[in-house]
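Omission of a single protein chain aside, the complex is shown with its protein chains in their original locations.
Chain IDs A, B and C follow the sequence of writing; residue 1 opens each chain.
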Amino acid sequence: MESNDSLFLPEQARIIGERELTSNTKLFDLNFENGKELNHEPGQFVELSIAGIGEAPISVTSSPTRGTPSFELCVRAVGNVTNALHRMNVGETVGIRGPFGTGFPAEELKGHDLLFIAGGLGIAPLRSLINYVLDNRDDYNEINILYGCKKPCEQMFEDEVSNWARRQDIYHEATVDYCPDEVCWEGNVGVITELIPGVDIDLDETYAVVCGPPVMYKFVLQELEKKELPHDQIYLSLERRMKCGIGECGHCQINGAEEELYACQDGPVFNYERIKGFEEAI
Amino acid sequence: MKPESVKPKVAFFDFAGCEGDQLQVANMEEKILDLIEVVDVVNFREIMTERSEDYDIAFVEGSIATDHDAERLQGIRENASWVVALGSCAAIGGINSIRNSQPYDLVQDRVYGDDADKIEAWDVAKPIDAIVDVDGYVYGCPINQDEFVHVVESLLQGKDPNIPTYPVCVECKMNENVCVFARNPEKNAANIKAAVDNGSPAESGPFCLGPVTRAGCDSQCVNEGTTCWGCRGLVPNPNENAHQEVLEKYGLSVDEVINKFNLYFGWQQEELKNEQ
Amino acid sequence: MSNNVNIDVEYLTRVEGHGNIKVNAANGKIEQCEWQVIETPRFFESMVVDHSFKELHHITSRICGICSIGHTLASLRATEDALDIDISRQDELLRKLVLHAENMQSHVLHVGYLALPDLMGTGSVLPLASSHPEELKTVIRLHRLSNEMSELIGGRTTHPQRLIPGGFSKIPTEEELVDLREKLKNSTNDLTACADLLAETADGFPNFERETEFISLTSDDGYALYDGIIASTDTGTYPVEDYLGVTNEYVVEQSTAKFARNNRQSYMVGALARLNNNYDQLAPMAKGVAERFGLKPVNHNPFMNNVAQLVEVVHNVRDSIKIIDTLLDEGLEPQDDYYEPEIDVKPGRGVGAVEVPRGILFHDYTYDENGICTAGNCVIPTNQNHANIQKDMEKMVPNVINMKPEDEIKLDLEMLVRAYDPCISCSAHHLDVEFVDD
Partner (left out) sequence: MKAIGKAEFSNFVDELIADDPREVIGVQAKSNKFAFDPLKSAEDLRLDYDVTILPPKKYFMPQRETLVKYNTNEGEMTAVNEVIPRIIFGIHPYDLIAIQQMDKVFEETHSDENYLAKRRESVLVGVNMKNASEWSFAHTMGTATTDSGYDLMLTDIGDKYAVEIGSVKGSELLEEAKSQLDDVGMEEIEKVREFKEELPDKFRDDPEFDPFELPRLLSEYYGKDGFWEENAEDCLSCGTCNLVCPTCYCFDVKDVNDITLTEGERLRTWDGCMLEAFAQVAGDENFREEKAARYRHRYMRKGRYMYNKFGDIACVGCGRCSEQCVPDIADPVDVFNQMKEGTNGI
């Protein structure tokens, strides 16, 4: 970035596509006005900005291998910026800064077995890596995808998910915490941790990649612990409050016994070995 | 989001209060003209004759202390999509709640003497959210115009206004005031020493409620040379005990501390007690 | 014309607080004609009890947002009287200045935003934004000037902060005063424009007179606002301490506020009363405006109160310039930014009387040896006017009842009440208090 540039001036991106995924989550397809590419890595995020409302960090959910130069954001309406975005229409513009942060180590994972564990909206950042891996299928070994939601209507990317289920070269399991009687659901019922014991894990070869709501991590990690998966073979993507995305504002700092990390720069993707002693992390 | 072509209709109502908050709105001068660009003011008894029962946003000023007022407020609630408490009397009971801690027969007697029976009012004054659901709050006695604008602007844009949850000290420090507790070091030191030596301070000390009061006023009273009186009410999680200790350490008696907390916090303290 | 009249104005608009007008006439005979005050009581005289002398002005300022500066000053004067606190001449001049600011703000608001729409036949000031944009901007400019002035001296337009027992916590700088003086001088055109505007529309005021008593402060030192003694057009002067003997408040069924009477069944306070008592002390330019409207003492048309308010605005501006000149000539004595005067606390009772926009205001406190209030009493101008409003209505209705349609009668009555600029929200307290013996 040129030194005369403001770090805080977003670039304009136009909404070129919009799709409802669940009652409160939408997928947005965006294109920079100036035609440039985002050039992100799976697991990185952008600061999404709406003038008059504010900014929010959002993971890029599309894989850099697909659909470029446009990129996709999967956004749940929970607050000011996200609600405002949901009210916007195709053709309107938003501001984008980024991509920021350290994403998944796609290189390091090459040649290994992968176990994806996604809870709810956690699928958003994972989808980027999953599709990246599928587009470079030969570089990776076995692929397991576990995806859990509260209830069937909250499952997202149904077409892609059913594609995973159809593919022979992927092991995929979906689960919901509960299923209302009137809804037809073919997957499992129960929390996502219940799926983990059923997965065959080659302890030397498997990397687990986990993303979900804060409460999920503790229980998933307990299950992986039972499997004795080495800690440095687990990657997690964490959420924190962020006001700049670039390591200045101080909000996303996580303190540990020996060191402290910034979710926006050192993360949002962390190796579990590195943060396991951090009381504040999980 | 742009304001829709149909402007939202805004109404102002007042109950027991000084109407100083509506005056703050009237005092916006030219900005009022901007305001009526984006909303239709359909009811503002203080400055206009027309009135309409058809409105979207109701700003309500003043506390509730009679059955008649409570019914009127319920009517407003039914008509409006959004009810916003305007000012401390409506939002937290405000100065009206001073009397809540006084025995009601004494209150009546002091003011109306033998005619007390002619007066019908509740034994306590309540903020409006004790009667109806409230969608937004503009704190302050009087309200801060910028915050009012922010709340209106937020409502129009469908976002939650950003109302500070931190105490007044934050703004006070940003304004680089000399803290009330640092203005008279000799006297403070003597007080603290006396408290240590004989168990009670020598002289009534300084007081500031800034450390437990919700910010948003830009620490205006301290800027003007006085002290934070607590008019915007308590922060969501006040450390009242620690603050009480501070006030006592600097020389306030327990009674004095209670009196200061009662200036504006009367109703909120009752609520905190009930929660526990 | 209207043999049967049923006027029921609930929550009269464009006044402070809540008041109803009820008129009932059948076959030309009046059955009911009432000015009702229905404000929820707020019990200030009880709220002040047990609080420190340092807090009383803060609490009683909340009696009324519109005259919060006046209430603060009356409160401080009562406290200073009770505790024998002297304030410096500089502080006194600054207080006079801030009182001018409030008086001006309130009058501009009343004449420009509240009364003018009646005269122009609109329901509020808002339509003037498109029909009379220039006139409206003139009014807004004056209004803003007065607010800037009260902010500069009092630290805030409403519920001022800098006014404290013994003086000021913070004072303006000389540069700020020079700047303010310049702005006040430059407002002459706006003042004239306002006078023109009112003059164009003044024939809209009903031609109505009723002889009554006018009470205000008066002083040898000038047009009395901040200090003086009580003066009545009927019965002469009284010391401020004797206010209870003048105000004689009493309870009526139709009102949560009290009514007052002195020599007659009612009396009037406010701008017109002040003008009637102290006309000769007006600034020359203000007198000029009064003459333009043919306003001479003693005037008995309550609608002329609006004109009297405009005259006072001019006086406020001119006298403020004079005060600033004095302050600058004498040189502003600097003081600390967080000044708190040393005060020796002693028991005592004190009365403070100040002319606020709507008339003479009394605060009366008793303190114990720790400076804690044991009793308080406030007599508010609007309370003193209620009876006069009632009497005016009683005279006006029979005159018009067979001559005008109900709508016009209703408007006349509303205008009548509004002419008093009643501040009902603050008038709805106090009746009698037993005073603890000194």
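We take it that a residue touches a chain if its C-beta (ideal position, glycine included) is under 8 Å from a C-beta of that chain, and two chains touch if they have at least 3 such contacts.
Just so it is clear, the model here is predicted, and its values are computed rather than measured.
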Partners of the unshown chain among those that are drawn: A, B, C
Per the touch definition above, residue among A:I16, A:A51, A:V90 or A:L203 touching the missing chain: A:A51
Hidden-chain contact residue, picked from the options B:N27, B:S97, B:Q157 or B:N191: B:Q157
Those residues of subunit B which, in the complete complex, touch the missing chain: 2-3, 31, 34-35, 37-38, 149-150, 152-153, 156-157, 162, 165-167, 169-170, 173-179, 181-183, 185, 210-212, 235-237, 239, 242-243, 245-246
Missing-chain contacts mapped onto subunit A: 1, 3-10, 12, 51-55, 78-79, 82, 93, 95, 214, 239-241, 243-244, 246-251, 253-260, 279-280
Absent chain, residues of subunit C that touch it: 336-338
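As a working rule, only the chains that are shown with their structure count from here on.
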Centroid spacing, where centroids are CA-atom means, of subunit A and subunit C in whole angstrom: 65
Cα-centroid distance, subunit B relative to subunit C, in whole angstrom: 25
Chain centre separation in whole Å, for subunit B relative to subunit A (CA means): 43
Subunit A, residues touching no fewer than two other chains: none
Shared-contact residues (touching 2 or more other chains) in subunit C: none
Residue numbers on subunit A that touch subunit B, as the complex places them: 52-53, 79-80, 83-84, 87-88
Touching residues (chain side subunit B, partner subunit C) in the complex: 14-24, 26-27, 29-30, 33, 36, 41, 44-51, 62, 65-66, 69, 94-96, 98-99, 102, 106-108, 110-115, 118-119, 121, 125, 141-142, 177-178, 180, 183, 220-221, 223-226, 229, 256, 259, 263
In the complex with subunit B, residue positions of subunit C that touch it: 11, 13-18, 39-47, 49-52, 55, 58-59, 62-66, 68, 109, 113-114, 117, 123-126, 129, 137, 140, 143-144, 147, 155-159, 161-162, 164, 168-170, 251, 253, 256, 337-340, 375, 425-426, 429-434
